[in-house]
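What you see is the complex with one protein chain gone and the rest in place.
What follows is chain A.
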Amino acid sequence: MIRYALTRLTLLLLGLFVASALIFLTLRVLPGDVALLIGGVNSSPEQIAAIRESMGLNRSLPVQYLEWIGGVLRGDLGTSLLTGSSVAAEIAQKAEVTIPLGLMSLAIAITLSVPLGVISALRRGRAGGTALSVSAQTLAAVPVVWAGMMLVVVFAVWLGWLPAQGFPRAGWNDPAAALRALVLPALTIGVVEGAMLMRFVRSATLQAIGQDYVRAAAAKGLTRTTALVRHGLPNVGLSVISVLGLQVAGIIVGAVVIEQLFSLPGIGRMLVADVGARDLPKVQGELLVLTGFVLIVGFVVDLVHRVIDPRQREAS
C-alpha cells in the first residue's frame, strides 16, 4: 500500500511538472501582450518596448519559466502584471466564490444522481425507468449555458425567488445572500453534471444486479431490491468514487462558463478576464492551481478507492 502511494505520488508530481511546462508554453503562443494593452495606442514603439523591459517580458523563455517555477516551489505564485497584486491572494479571494460553488454543485450532482440512477436501473424496461434514463441522456447533453439561462428565466425572472446574477458585495459576511446567489449557478452545474453521473450510476447498478453475489443473496430469500441495497450498492459507491475525479474537472469547466453567465467574481471569471488582458503570470498561476487541484483530487480518489476496496489491496 505504501509503495503504491509513493508511486502514485511520484506520478502526481511528474504530472504537475509537465502541466506547468505545458501551461507556460501554450500561453506563449498567444499573440499580443499586456504591454500593448497598458500602453494603449498613443504610445510609441519605444514606449511599448520600455514597458516590456520593465515587466521582464523581453527575457528568454527558459529564464522566464525557471523564474516562475522557482517562485512556485518557494510558494510564490507571482504577481499580476496589470495590478501588481499577488496572484495567490487573488486566487484565495476568488476561491471564496468558486469553492462553495463547486461543493454545492457536487452535492447537488450526487444527491440527484445516486437515487435516480439506482431507481432507473431497478425500473429498467418499465416506463418510469425509461423516462428517467431518457431525461438523463437529454440533460447530460444540454449546454451548461442554456441550462443556466432557463433556470434564470424561471426562478429569477418569472418567479423572482433568486438573484439572476452577481454576488453580494459583503460576500460571506452576509451568508444568506451569498448562498442565495450561488443556488442557481450551482443548480445549473449540478443538474448537468448530475445527469452524466446518473447514467454512470445506472450502468454500475445494472452491472451489480447481474453479479453472482447479488443473485445469491436474492436466492437466499431477500427481495431483489434489498439484495441490491445490502450487497450491490457498496460496489456502486466504489465505482462512483472513481469517477469523482472526472466530475471535479467537469465542475471546474462548468464554473468557468457559469461564473461568466451569472457574473460571479470567481476564479473562472478571473481566468477569462486575465487571458483577454494577457496577464500571463496570473493566468499561469490560476491554471496551475486548477490543474493541480484536479490532479490532487484524482490522487486522493485513487488512494481512497484502494483503501476501501479489498480486492484492489489483495491484487497488489
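Heads up, the rule we're going with is that a residue touches a chain if its C-beta (ideal position, glycine included) is under 8 Å from a C-beta of that chain, and two chains touch if they have at least 3 such contacts; residues count from 1.
In this text, contacts and distances are computed from a predicted model.
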**Request:** Determine which name in "Peptide/nickel transport system substrate-binding protein", "CRISPR-associated endonuclease Cas1", "2-oxoisovalerate dehydrogenase subunit beta" or "protein-glutamate O-methyltransferase" the UniProt entry assigns to the undisplayed chain of the complex.
**Result:** "Peptide/nickel transport system substrate-binding protein"
**Fill in**
Checked against the full complex, the residue among A:26, A:165 or A:223 that touches the missing chain is A:165
**Message:** Just to verify: which one of A:24, A:68, A:200 or A:262 makes contact with the chain not shown?
**Reply:** A:262
**Asked** Can you list where chain A touches the absent chain?
**Response** 30-33, 36-47, 50-51, 82-85, 90, 94, 149, 152, 156-157, 160, 163-167, 169, 260-263, 265-266, 269-270, 273, 275-279
